[in-house]
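Before any comments, here is the structure.
The other protein chains are all here in position, but one chain of the complex has been omitted.
This part shows subunit A:
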Amino acid sequence: IGFDVGSCFGSDEIKALILRFLQYYSIYDSSDRQPLLDAYHDGASFSLTTPFSSQNPSSSLGEYHKDSRNLKRLKDPMRFRLLKHTRLNVVAFLNELPKTQHDIASFTVDVNTYTNTLLTFTVSGVFKEVVDGKSREPTMAFSRVFITVPAGNSLCIVNDHLFVRMATTEEIRKAFVAPAPTPSSSPVPTLTA
């Protein structure tokens, strides 16, 4: 059970398609998520879950926790209410979630299924909340399943599920450490360790 590897794309063609799709996050991380309407099918569904625990509800997960659709804890009518259905409802709901900054370098992608009519994949990684344009602690981790249908040379989302939890110490250590662009103005010679 120890043989863990990174992303599992299936083929280069699918990889290119998904990497292009992941520009989704540049809109998701912007101040307005409304343009995501273009990414969803009219009959799209969305729901989210957070881990069930007795932890302090005032933690950052609280914003997600109140909408967590955990069938093990919820009965009707909440089960139905927390499943967002139709494109307008999904994007309106996403627009209300806390603003975010995702660490694209942390992403792992697993392709679950690929047919002529559907591409399902799971994206995992870490993100931070953004308040007044500044990212803030703590770091959170997510696992998100997209079910998409082909739309021209891109993908249209029909089902979307988001799982959010607090990041582990190890994930926090590795998060947001991708090298920043080298400042070109610096005349100081760099030393390599």
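As a working rule, contacts are C-beta pairs under 8 Å (C-beta built on N, C-alpha and C of every residue); 3 or more make two chains touch, one makes a residue touch a chain; residues count from 1.
Everything that follows uses one rule, which is that contacts and distances are computed from a predicted model.
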Listed names "Signal peptidase complex catalytic subunit SEC11", "Ribosomal RNA-processing protein 43", "SKP1-like protein" or "NTF2-related export protein", with the criterion being the UniProt name of the chain not displayed: "NTF2-related export protein"
Hidden partner chain, touching residue among A:Thr100, A:Thr120 or A:Ser135: A:Thr120
Where the unshown chain meets subunit A, residue by residue: 1, 3-8, 10, 41, 43-45, 47, 49-52, 68-73, 76, 79-80, 83, 85, 108, 110-113, 117-118, 120, 122, 124, 141, 143, 145, 147-149, 158-159, 161, 163, 165, 168, 170-171, 174
